[in-house]
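With one protein chain withheld, the remaining protein chains of the complex are depicted in position.
When the chains are written out, they are named A, B and C in that same order, and each has its own residue count from 1.
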Amino acid sequence: MERVAFLGLGAMGAPMAANLLKAGVEVVVWNRSADRVKPLVEAGATAARSPREAAERVGRGGVVWTMLFDDAAVRAVADAVGDALGEGGVHISSSTIGPETGEALAAELATRGASYVAAPVLGKPDVAAAGKLIVMVSGPAGARERVKPLLEKIGSRTVDFGEGIQAHVVKLAGNFMLGAAIEAMAEAFTLGQKFGVDRKAMWEMFSETLFACPVYKAYGKLVAEEKYVPVGAPPALIRKDFGLILDAARRGQAPMPVASLVHDRLTAIVARGEDAGVDWASFANEVSRAAGV
Amino acid sequence: MERVAFLGLGAMGAPMAANLLKAGVEVVVWNRSADRVKPLVEAGATAARSPREAAERVGRGGVVWTMLFDDAAVRAVADAVGDALGEGGVHISSSTIGPETGEALAAELATRGASYVAAPVLGKPDVAAAGKLIVMVSGPAGARERVKPLLEKIGSRTVDFGEGIQAHVVKLAGNFMLGAAIEAMAEAFTLGQKFGVDRKAMWEMFSETLFACPVYKAYGKLVAEEKYVPVGAPPALIRKDFGLILDAARRGQAPMPVASLVHDRLTAIVARGEDAGVDWASFANEVSRAAGV
Amino acid sequence: MERVAFLGLGAMGAPMAANLLKAGVEVVVWNRSADRVKPLVEAGATAARSPREAAERVGRGGVVWTMLFDDAAVRAVADAVGDALGEGGVHISSSTIGPETGEALAAELATRGASYVAAPVLGKPDVAAAGKLIVMVSGPAGARERVKPLLEKIGSRTVDFGEGIQAHVVKLAGNFMLGAAIEAMAEAFTLGQKFGVDRKAMWEMFSETLFACPVYKAYGKLVAEEKYVPVGAPPALIRKDFGLILDAARRGQAPMPVASLVHDRLTAIVARGEDAGVDWASFANEVSRAAGV
Partner (left out) sequence: MERVAFLGLGAMGAPMAANLLKAGVEVVVWNRSADRVKPLVEAGATAARSPREAAERVGRGGVVWTMLFDDAAVRAVADAVGDALGEGGVHISSSTIGPETGEALAAELATRGASYVAAPVLGKPDVAAAGKLIVMVSGPAGARERVKPLLEKIGSRTVDFGEGIQAHVVKLAGNFMLGAAIEAMAEAFTLGQKFGVDRKAMWEMFSETLFACPVYKAYGKLVAEEKYVPVGAPPALIRKDFGLILDAARRGQAPMPVASLVHDRLTAIVARGEDAGVDWASFANEVSRAAGV
């Protein structure tokens, strides 16, 4: 069985690491704030005091798995990971980061004979806890095949996107499609409201028929009821993701006007300080405000 | 059992009228081009030579049901319908038309003691043939209750939106949400493509998970494969609908930037004459073109 | 010298009619609210009690000049004008109206042997009072030539745009360009402000160099100082104009995303009731609001 160094025990990383432990994987864990480490240790993990120490514990040819906050956080541990892994090692990168970061890390690892496998996930913390994430994977064929058994321990489905860092782009595209669906519902429900249609009645019908799928059901409920608690993900965090989406769009020369729009709406609520304690779907309020309701 | 004058035997109207006949409703039919009438007569309908004649056949207090091309077509038969129905009559209006037309017709009928029931539908011709349309209904309570048994003969579900013409707005909102989903997928798949992601692989994953619903499955396939045949609805027709959506948004003072965007994309392909023989989802090509692919 | 029936004595029409009088033209005036009529009568005009009476006073082959609030107001007097003018008559139409209205009126007049000359103007009331308006003119060659001497009495410059109703489109395009310039300055000044640049300093430099022209000077001052009084034109009025612009864009199949944007901003302030007592340039506040300042 593989031994894995798992870096990042946030709302997503902790249940992912826990599922690896449950499946019998030997796991060395590290987290920026130490209080997140204890439950994992109690579940059988070994604690490391630094990313470097964690990576060195799995050593040459080993596997380091990162689930961190953003591009900067992943870049911050990259040297330690690269130094430790060496020939044959694999870095499984599950954070929501931009393709540029992925490519830089992959190139750097390649110079040492190690591999970078992009493996971002779809699903919220409860889905992660249930081990039912959807895992998008891409990277060098050998490394990709090697880590698939590990990926299967945290998800119900692994979708393969090829040799490079494509999986990161697919993840960003998924977040974009989510935002676009929220915007679409906000515009549609607000139009209806102006003509006396009950937002919730409209949502119920569409989310049970043409749009009977998780996104329209879950996010649509928030938009229909205009209640943006509890917080799944805060506006500033997803605004960061839309920044990555637009950076990718710029680099790939692929205009995405709806992504620009959603980014601007998220910016507005963040700029006005209206993002505290609400889910990012609350950018739908900007649509209501523009309609005077 | 009700007797119904059914005006408009297009791709949607014909199967709707046929289902009424099957359910034992006595139906008088009229269509602008006579060739569409014969199959219905063979199925038991009575043919009328004009909207006026059809409406007069059901007469005072009767039910006229329209499923016509656009606002102008519905307005064109309104006088004949109004003259014939009188006190207690009901006009069931299933065409995709704007709230302004609906309100004008409702007001006019009200002066004669008749009622206007908005009853647009969701679903393509094959769904209509199967009698599984989703029917959105609104109008005066009494008339609405009276015609519900009729609506149930053409659909699997009737959703009630209240006293006025709201159902027309809900239908337009549905078409808008469809267009927004196509735009979102076009932007997402094109971004992916620029980074080496297979459009179809991306579509498959999303339409089986977060977006596992009819719209993303059916329209997503077109956008993923960039094949816009066969034609479900031509670009010029849905461009007309987006015109109605924007008219409603203007009147209701509800800005809908994504609706403006989709309208503009449809305009582009129509203006360049690229709309012949393709489904309206082909506006996704504009996204590809802007990305140089 | 021509005799002219002048309909509409608002902020623009009154000084235009006054300048005709000063130049020795015999003028019959009519206005919806009678209190605007008196000063013109004192200046030598003859008052009529209705558009029909005014038009009949100039009679067959005469000239009727309209400067009214909107398309509906012009359409409301069209029958009276058409009935009175007959063969050889000319309707000079200076209101800001859509090409569709212009074409309908022109077609109607043509059936009677009369001509429709579109002659909208650029300039505010003080410019009208000074007789320095810019007049855009289009219409049948003979009629156009006939009325040019009249147009020269109200303006400092007459620009010819051909045989049809083009001048109306040019006027709408001018209002659009104005709105686009306001939006551009609002975005630019707000960006600067976020980085500590004084809005007014930025405006001063640009309006004295690259953008040293009336629009950037006058409207830019409002946007820079964020003071939207006194009211040149209220938001709801110009929102109506942007509606005409978008209608023309739809009909002409010419996507205008910036026009959609400005229209939506005007809608927002009207929908929230923030349009009382402020100039339409106050839609620039929407840009500030989206930036949280």
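Throughout what follows, a contact is a pair of C-beta atoms (placed from the backbone, for glycine too) under 8 Å apart; a residue touches a chain by one contact, two chains touch by 3 or more.
Please read all numbers here as calculations on a predicted model, not as lab measurements.
Undergrad: Write out, one label after another, the shown chains that touch the chain missing from the document.
TA: When the entire complex is considered, the left-out chain reaches A, B, C.
Undergrad: Return the single residue from C:A48, C:A119, C:M256 or C:A271 that touches the missing chain.
TA: Of the candidates C:A48, C:A119, C:M256 or C:A271, C:M256 is in touch with the missing chain.
Undergrad: Would you mind spotting which of C:A104, C:A129 or C:A180 touches the chain that isn't drawn?
TA: The one listed residue touching the chain not shown is C:A180.
Undergrad: Tell me where the left-out chain touches subunit C, residue by residue.
TA: Within subunit C, the residues that touch the unshown chain are 99, 122, 134, 136, 157, 159, 161-162, 164-166, 169-170, 172-174, 176-178, 180-181, 183-185, 187-198, 201-202, 205-206, 209-216, 245, 248-249, 252-259, 261, 287, 290-292.
Undergrad: Going by the touch rule given at the top, which residues of subunit B touch the chain that is not shown?
TA: 264, 267-268, 270-273, 286, 289-293
Undergrad: Which positions on subunit A touch the chain that was left off?
TA: Contact residues on subunit A toward the absent chain are 243, 246, 250, 253-255, 257, 260-261, 263-264, 267-268, 270-271.
We take it that only the chains that are shown with their structure count from here on.
Undergrad: So how far apart, in whole Å, are subunit B and subunit C when each is placed at the average of its C-alpha atoms?
TA: It comes to 39 Å between the two C-alpha centres.
Undergrad: Between subunit A and subunit C, what is the gap in Å from one C-alpha centre to the other?
TA: 53
Undergrad: Name the residues of subunit C that each touch 2 or more other chains.
TA: Where subunit C meets two or more other chains at a single residue, that happens at 264, 267-268, 270-271.
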